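Pasting in a structure now, in structure tokens, and then I'll have a few things to ask.
Every protein chain except one is present and positioned as in the full complex.
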Amino acid sequence: MSPDDILEIASGACLVLGAAFVVIGALGLLRFPDLFARVHAASLIDTLGIGFLALGMGLHAGWSQVSLKLGFIVALVGLTSPVATHALAQAALHAGERPVLRSDRRDEGPLP
Amino acid sequence: MTGVTSESIVLFVNTALLLLMCAAALGVVRLRNLFAVVMLGGVYSFLMASLMVALDAVDVGMTETAVGAGISVVLMLSVLGLTKTREAAPRHRPLVALVVSAVVAVSLLYASGDLPPFGDPAAPAHQHVAPEYLARAPVETGAPNIVTAVLASYRGYDTLGETAVILTGGIGVLVLLLGARRRRGGVRQGGAGESPEGTGAPMLRDTVILRVGAKILLPFILLFALYVQFHGDFGPGGGFQAGVAAATGVVLYALVFGVASAQRVAPVRVVLVMVPLGVLIYAGTGLAGMLAGGNYLDYSVLAHDPVHGQHWGIFAVESGVFVTVSGTMLAIFYAFAGRRQAREEEGAGR
Partner (left out) sequence: MNVVLAHLNAYVAVFLMVTGLFTVVNRGNLIKKLVGLSIFQTSVYLLYLSPGKIIGGTAPIIADRYEIYSNPLPHVLILTAIVVGVATLALGLALVVRIQEAYGSIEEDDVHRQSAPGEARQGGANGGEAP
């Protein structure tokens, strides 16, 4: 197992992990009961999902301009995604959305 | 990385993106909440842009992202702020429309069976002009980006016409939205980002995060726009993408800090001058070619050596395109924002 092979395997594992986190985030987006929980699930995609995907691609590319660009992309997403999430949550609060709390569910019986 | 991908990966990505786009389009038809429809339109455009990159159309993908998923969504949301946000229940039965759509679909599907298979290098489209461009453009124009070379040099006349169309669209919007108000002094100076109810209170209670985020991003957005503009010969880019990116930067500033602050940075008069100025620069470059002894829009005579002449010509016309596109996008945004401002002031009884 040469170092190149190990790098390829690590890169592939990171890509698969990144894709898995994207799927998990999408699943949360569909299944959670209210907007705030859904946005929180979607943030998984922007952080862990893109992070692992970029790491996988960077490992595949080695030290080159490509990995530098990937680093910039991750930094940019890390800056813009929380700002956008904040704006979305603020706008939802302003529009009247309120989070579903456990006290709201108490009368529905035990959680599924 | 060799950059050459295998056929199955291309087909897989292609199919996945196409299916997502179909889902987004169906959502647009079915949903009645107009906010959701507009956002789905933006999602659809973004998926389309990703598909364009997968189809090796990188310049086009960049443009579609900036235009379809950026400016279009902003403009439609600003119009939604002026109208109702829920579509009325459909009153007509969709039978006739469905029949017409089905007939069109069937005939087009039948015809599209004759198109060449996906990705086939022996397709007729790749046999005539394209290999010529690919062979001659780097040598004659010195620009590795063939799309820019064809757009600005070989088909420069078409691009002049397209830039004039953008100018005309901008003039149309300005006439529609500024014409009646001009009696009262032109585009209104907007206040801080005000709520659509017109109370004058800021839309968001806590804007610190947005302000800080926008302030950090803005210099990079503008720098990127300039990079895309000047690097358009060597990588994906050019006047159209750069113009839209620059306008988007100023629009972001206006959304976060208020239209009045944005109009201190990019004054309305300057923007209104930029709109036709770009077309003037473009057409003027063509005239310069004639004055130097060549044909209209012949760049080879602009410098001591044809290749340098092409460089200068492409640089000049792309600058013209940048000025007109950014000016027009910004002028259109100011027109819509000013309309809402005037509406609020009327509603407040001034």
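Chains: A and B, in written order; residue numbering restarts at 1 for each.
Rule of thumb we're sticking to: contacts are C-beta pairs under 8 Å (C-beta built on N, C-alpha and C of every residue); 3 or more make two chains touch, one makes a residue touch a chain.
A quick note: this is a predicted structure, and the numbers were derived from the prediction, not measured.
J.: Among the chains you can see, which ones touch the chain that has been omitted?
T.: Contacts of the omitted chain with visible chains: B.
J.: For the chain left off this view, which of B:116, B:219 or B:267 is in contact with it?
T.: Residue touching the chain left out of view: B:116.
J.: Using the document's contact rule, name the residues of subunit B that touch the chain not shown here.
T.: Contacting residues on subunit B, toward the hidden partner: 2-4, 7, 10-11, 14-15, 18, 21-22, 25-26, 28-29, 34, 37-38, 40-41, 44-45, 48, 51-52, 55-60, 63-64, 67-68, 71-72, 75-76, 79-85, 87-88, 90-92, 94, 97-98, 100-102, 104-105, 108-109, 112-113, 115-121, 123, 125-126, 129-130, 133-134, 137-138, 144-147, 150-151, 155, 158-159, 162, 165-166, 168-170, 172-173, 176-177, 196, 234-236, 238, 240, 244, 325, 328-329, 332, 335-336, 339, 343.
Assume only the chains that are shown with their structure count from here on.
J.: For subunit A versus subunit B, what separation do you get between their C-alpha means, in angstrom?
T.: 28
J.: Give the list of subunit B residues in touch with subunit A in this complex.
T.: Going by the criterion above, the answer is residues 1, 203-206, 209-210, 213-214, 216-217, 220.
J.: Sort out for me which residues of subunit A touch subunit B in the complex.
T.: The contact residues of subunit A facing subunit B are 60-61, 66, 76, 79-80, 82-83, 86-87, 90-91, 94.
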